[in-house]
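Every protein chain but one is kept in place in this view of the complex.
== subunit A ==
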């Protein structure tokens, strides 16, 4: 009972795109390379989402992110499927939350394959926890405008003598006369 007819919502055709139809294990397996491959669309999308705070205004950026992810997984499937499956199997069976520590050997094999066929290095482990600077072509949103009221408390005049202004240390019981 919140949505009125004046509230603009995108149509079903605008929202229907091929989705990234992979499991959590596959996402965890390819996470680092995926994030590196789709770094620019991801940064653009997250910046838009963070600045505007409105999913309706960031649909195009989101579609670019998803199509980039599909493109990456298609490339992996084409060239590195065996290595990918091996690494994924190790991640699934080693821990309950896809920890990368126990699977360095299979990870190395997968990294070499991706480096050879897709041409991207695995970023360092802290890469996606670091703050990043993104220069977007989209204009920045306007700052919120606050109203100005006429009866606000006026400040002191510019030429008010400084020794009459009570400082922090002399305020209170002494009233400036110690």
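We adopt the following convention: a residue touches a chain if its C-beta (ideal position, glycine included) is under 8 Å from a C-beta of that chain, and two chains touch if they have at least 3 such contacts; residues count from 1.
Keep in mind that, in the parts below, contacts and distances are computed from a predicted model.
Undergrad: Using the UniProt record as the reference, specify the protein name of the hidden chain from among "Cyclin-C", "NADH dehydrogenase [ubiquinone] 1 alpha subcomplex subunit 13", "Phospholipid/glycerol acyltransferase domain-containing protein" or "Ubiquitin-conjugating enzyme E2 G2".
TA: Options "Cyclin-C", "NADH dehydrogenase [ubiquinone] 1 alpha subcomplex subunit 13", "Phospholipid/glycerol acyltransferase domain-containing protein" or "Ubiquitin-conjugating enzyme E2 G2" narrow down to "NADH dehydrogenase [ubiquinone] 1 alpha subcomplex subunit 13" for the missing chain.
Undergrad: For subunit A, which residues touch the unseen chain?
TA: 1-12, 15, 17, 19-20, 27-28, 31-32, 34-36, 38, 41-42, 45-46, 49, 53-56, 58-59, 61-63, 65-66, 69, 97-101, 125-129
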